[in-house]
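What you see is the complex with one protein chain gone and the rest in place.
So, subunit A:
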């Protein structure tokens, strides 16, 4: 077991390092940078000499490998640098923006899981073929809806026409209602698809036939035997979907004007604020790695077969 854990941890560290390095190289490869964007602004009326002085003060033109080593050193000591555009330490910005995104993402994911479960179980339980067909085509619909459009439509209908929830100046929970739905819809689609598929697979397994032969009802079998087995692959997908969640948050937060990591990312991209982007990438990678690690560790807990296997190889 400890070998398995060490192996996993090693992989996680490698992923983190790779995410850092790749994003660093990509950000460096882009033409222009945050300093140029901020200070080349004609409204400031700086001459090229002044701009050169400013660049020197940020050490923006030192060799790339020097910057790389300095940056990695800073990250290891927990110093993420300064945002050039806003002029605030990046760690302060992350701390200020993280709670909103955590709330949005976790509620969005929860709602997506509920959507997916409802679609999967209702479609499996229903005796009517047409309901089953209709429900099972919902995921394809959900995944095709652009998040941006969905957000705007929800605002137009529920906020501006029906006046049910304000989008301007809402309360702390009000402001989450529409964004959470917007985010949950595309995330729920792959979850539902995988769940439906697995329920179907498990339902055809011999042990289900045995249980049914022993007189168990369809519902009882579904809850007691099928659900548990069908959840495992869904859990894997859920870990991978975290990436989608972050991407969806960028759009959702921009449309709804929420002050989270997604909105921050959007603005930082616009101003090529490398320090902020670098920190966001590393943070996202860290969260991604942790979530998948948890999923991997949950597997043996949920499935005794994996437990013995892992024990046997270790």
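Please note the rule applied: a residue touches a chain if its C-beta (ideal position, glycine included) is under 8 Å from a C-beta of that chain, and two chains touch if they have at least 3 such contacts; residues count from 1.
To be clear about the criterion, contacts and distances are computed from a predicted model.
Undergrad: Could you check which of "Heme exporter protein B", "Succinate dehydrogenase iron-sulfur subunit", "RNA polymerase sigma factor" or "TIGR04028 family ABC transporter substrate-binding protein" matches the UniProt name for the chain that's left out?
TA: Checked against "Heme exporter protein B", "Succinate dehydrogenase iron-sulfur subunit", "RNA polymerase sigma factor" or "TIGR04028 family ABC transporter substrate-binding protein": the hidden chain maps to "TIGR04028 family ABC transporter substrate-binding protein".
Undergrad: Determine which one of A:84, A:250 or A:281 touches the chain that has been left out.
TA: Of all options in A:84, A:250 or A:281, contact with the hidden chain holds for A:84.
Undergrad: Write the list of subunit A residues that the hidden chain touches.
TA: These residues touch the chain not displayed: 30-32, 36-38, 40-48, 50, 53-54, 57, 82, 84-88, 93, 96, 152, 155-156, 159-160, 163, 166-169, 254-255, 257-259, 263-264, 267, 270, 272.
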